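Beneath this line is the structure, given in structure tokens, with notes to follow.
All protein chains but one are shown in place.
Each chain gets a letter, A, B and C, in the order it is written, and its residues are counted from 1.
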Amino acid sequence: MASKVDDKIMSLREATKLVPNGAHISLGGFTTQRHPMAFVYELIRQKRRNLHFYGHSPGGDLDMLIGAGCVRRVELAYEADEAFARIGPRFRRAVEGGLIEWEDYSNFGMVQRFAAGAMGIPFIPTRTMLGSDIVKKEGFSEKTRRSDPKIAPKKLATINCPFTGDKIVLLPAIQTDVTIIHAQVVDAQGTVRIYGQNFGDEQQAKCAKKLIVTCEEIVQPEELREYPEHNLIPFFRVNAIIKVPYGAHPYACYRYYDYDPEFLRLYHERARDDASFREFFNEYIYGVGDWEEYLGKIGGAEKLRKLKADKKLGYAPKLKRG
Amino acid sequence: MASKVDDKIMSLREATKLVPNGAHISLGGFTTQRHPMAFVYELIRQKRRNLHFYGHSPGGDLDMLIGAGCVRRVELAYEADEAFARIGPRFRRAVEGGLIEWEDYSNFGMVQRFAAGAMGIPFIPTRTMLGSDIVKKEGFSEKTRRSDPKIAPKKLATINCPFTGDKIVLLPAIQTDVTIIHAQVVDAQGTVRIYGQNFGDEQQAKCAKKLIVTCEEIVQPEELREYPEHNLIPFFRVNAIIKVPYGAHPYACYRYYDYDPEFLRLYHERARDDASFREFFNEYIYGVGDWEEYLGKIGGAEKLRKLKADKKLGYAPKLKRG
Amino acid sequence: MEKKYAKDYTLIELMAVAAAREIKDREIVFAGTGLPMLGAMLAQHTHAPNCTIVFEAGAVDCKLAHLPMSVGDPRTMRFASTATGLFDVFSTILQRGYIDVGFLSGAQIDAYGNINATCIGDYHRPKVRFPGSGGSGDIACLSKRTIIIAVHEKRRFPERVDYITSPGWIDGPEGRKRAGLPWGGPSAVITTLGVLRFDERTKRAYLASYHPGVTPKQVKKNTGFKLDVSRAKKTEPPTEAEIKILREKVDPEGIFLKKVAAEE
Partner (left out) sequence: MEKKYAKDYTLIELMAVAAAREIKDREIVFAGTGLPMLGAMLAQHTHAPNCTIVFEAGAVDCKLAHLPMSVGDPRTMRFASTATGLFDVFSTILQRGYIDVGFLSGAQIDAYGNINATCIGDYHRPKVRFPGSGGSGDIACLSKRTIIIAVHEKRRFPERVDYITSPGWIDGPEGRKRAGLPWGGPSAVITTLGVLRFDERTKRAYLASYHPGVTPKQVKKNTGFKLDVSRAKKTEPPTEAEIKILREKVDPEGIFLKKVAAEE
């Protein structure tokens, strides 16, 4: 646990120290929203290796980590960017080339596994995935499963319900070493508020042994505590807080800014080819000192003005997307 | 499911028709807050019989239903009114006199059972209750369990986790025929907003086949839908809406009014004895035509003014409670 | 009122209209990005004003003013009834049995409506890797019925998919029951050439309708499994009103209508 009086506010670089090589991690956000991208870029810059990644439907966040060589194993349901990419190009290449190990579940399956970890139970029962090859085929080898005690000893188990007799799938819980989420507002003690849908962030955050929160704003505790029922995570679960305005770019952050279609298309175009992918990384990650400089690179004040969310709608209604 | 265009707003009397004799029901609220009391009184007036009641920690709500002879079986964790009564007097008498059947779980156990029902799974695993007699002793007889297919075929099961080997308790899910909750605000389509802690209301409501919501206010959909992340129940789960201001009296309703210590003490004093309990019921329930008249009986405008919540605190800071 | 059929429409518009027609009023619909969203929104604007759209990312029954580009798009927040997250939606709505219709797509669809969204070839050494299940497997397992959207090519319609990501009827009328699935199964496949449905007795796909300009023979030729075309009629074309709503109300920015049209 972490106390109210701990100093939790730190820089991205300091926070990445909480994620050692080989760590089991998960990132918040979903499809086109609230991935902790500033943190992802910093992990890439710090050249983390052998990460074990748990996701439900990650997108560019995981695709970039894979492309940078940070990831050894993934357990997930999907890797793409919806309307922007039918599959993460670096993920596809890594799987087809045998560069990473993978285990497939469904979205619901993965979120349930995070939920079980958050609830402190070793497994959770479900009716989903029955009849599919997800239930029949294990991705990880036995050797892999034995190599790291943090990996579940098997993918899942099927039993008959002791009450109804129904066939039920049991999914092993996930407790990550570190989960990183991007929230709109946090206070210095660690109370987290997320506006809009929370996706799987609640379960991913609460299943973690350590929790890092990047955010748009750090406010006074009283501001969040006036309506405690609107807060998602109690302060004592949070270990590190980093203020990074626009920290989810190129993804959206409800009520703050929209996703950046131009940049997302650029990434997916470049990431299809090894050479152009390297160039892209050199330009936007390795060749960039800090987040401020990155925001300049992607178009500076003018771009940020275009992405800025309408107060009432929570997104940028005039953004050119087509 | 129920649609946006159904006419869901009705009277208490109409709504009680959704709860037939023998129904499996559950009531929202917890300890001194938000029990749907106006609905309870109406059920008593309508002389419902043989109800199967599921609760975590009910108080006077269940105690009165038992005292009125409405209840045949209970599955619960606790029956008392915290600082106002160490045990529900009618519950105690009914158990000691063998007038009802009962099954004991823990609070967490019961809430997990509601959660499992809400999630659509037939059971939920937990580590609680291990080592207790709750796990060892069944309250319901086999005959009782066989008499109604809606009762779980057994109280619980203990297994070894297929992943960790840990001993784990499996609890059977609850899906009530009807759950009744009392919310602060609902719209005419059925979107529900609860201020303050939601206790077990979310799980109790979402496990129900039919959901009745009594409330302090009915507002326009736009008012609640401006901040959808603050709403608890999507409209299509709600079958009946009844506007009953002060409908949780003598219990509190955060931001609207406080609990009524005077009335709670009066009830628990009277309920200890059969004769005085009958008098109490004649005066406050049977002898009362409607909710308006009840509010007059309990002290009218003056009493309601004393209970009225401070806008900022959400309760009545000057209320005499000692 | 006599129906006025549109003369000028694209294939994607025809498919969106066909998708919309699968939705009944007052149903609860699990919609994904792209065609399902176009279809569901069109249905709300026409014959199913009281259908409810649910997004797995959390938003229930929003009033869209701008077309979302993902199910987690901030645009799906607008005037929603509730907005929670994946765990709540998948468990308390989908698994709890409240979804009437779910939409699916995938890289391969077989004779029993099973879908592959995972890979071609051996699972451990795939020739081609796809994005994976996402919510597709969940929707396939736990919706009361599903509608599949697909590009109709021979290699995409094999007798048996390489990997069942999202179970259809699995291997026949008893397949789902044997697998332990409590309900559900695909009811239609809306393709770029026609609409397939499933035989009540065998649960194998047959051609129910072929799109204007397409012949049953063409559909047969482009299907990798033996396809019964004996019951096929011509797909009812979109009406002028439907096309107008699609272009002016559903996707005025041309996010999907233009994009997919361009890729055709």
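The criterion applied here is as follows: a contact is a pair of C-beta atoms (placed from the backbone, for glycine too) under 8 Å apart; a residue touches a chain by one contact, two chains touch by 3 or more.
Owing to the predicted nature of the structure, the values given are computational and were not obtained by experimental measurement.
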Could you tell me which shown chains are touched by the chain that is not displayed?
A, B
Taking the full complex into account, find the residue in B:R92, B:K155, B:R193 or B:K303 that is in contact with the omitted chain.
B:R92
Among B:D6, B:D61, B:D187 or B:D201, single out the residue that touches the unshown chain.
B:D201
Return the single residue from B:F39, B:Y54, B:F84 or B:W291 that touches the missing chain.
B:F84
Out of B:I134, B:L170, B:L224 or B:A271, only one touches the absent chain, namely B:I134
So that we can see where the missing chain sits, which residues of subunit B does it touch?
29-33, 56-57, 76-84, 86-88, 91-92, 95-96, 98, 104-109, 111-112, 114-115, 126-134, 137, 139, 158, 166-168, 196-203, 252, 254-255, 258-259, 261, 309, 313-315, 317, 321-322
Touch rule applied to subunit A and the missing chain gives residues 1, 3-5, 118-121, 189, 191, 206, 221-222, 224-226, 228-229, 231-237
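Going forward, only the chains that are shown with their structure count from here on.
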By mean Cα position, the chain sitting nearest the middle:
A
Leading chain pair when contacts are tallied as C-beta pairs:
A-C
Quick one: point me to the chain whose Cα centre is farthest from that of subunit A.
B
Here the gap between subunit A and subunit B, centre to centre from mean Cα coordinates and rounded to Å, is 38
Residues touching two or more other chains, restricted to subunit C: which are they?
59, 77, 83-84, 91, 94-95
Mind pulling the subunit B residues that touch 2 or more other chains?
120-121, 229
